[in-house]
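Here the complex is missing one protein chain, while the rest keep their positions.
Right, chain A next:
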């Protein structure tokens, strides 16, 4: 069980709304009960199972038990492609060198196991002047600019 204080310490949000104030449940629990509005997606979960229920979700946590397991990037993008507009939070082994790609895949909050250095984070998020491909963020790909 994670320490509550350190949890709030590492939470970084790129949203204006108030964070959900209760813990996220597992995908199985969420699908079994109707009142939860926060769910945690593990790497092996099928994020598509949430799609029929997006309107009652305010927070989806996508867990990265190890930063090298990239399934969560697909989970995030799938949810955004399905129209999910609530908070999408990357939790777990979330490192500064992965956050730029996570933002592109639709994450708008991070709750890393270890706090991120603020300067490094800012550098990482402003690193890429352009992008080659569309994703779940609003950035215009290079090919669209070339043929504007």
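Assorted remarks:
We take it that a contact is a pair of C-beta atoms (placed from the backbone, for glycine too) under 8 Å apart; a residue touches a chain by one contact, two chains touch by 3 or more; residues count from 1.
Everything that follows uses one rule, which is that contacts and distances are computed from a predicted model.
Among the names given as "MaoC family dehydratase", "Peptide ABC transporter permease", "Penicillin-binding protein" or "Nitrite/sulfite reductase", UniProt records the absent chain under the name "Nitrite/sulfite reductase". In the full complex, chain A contacts the hidden chain through residues 43, 67-71, 73-75, 77, 81, 95, 97-98, 100-102, 104-105, 117, 120, 123, 127-135, 141-147.
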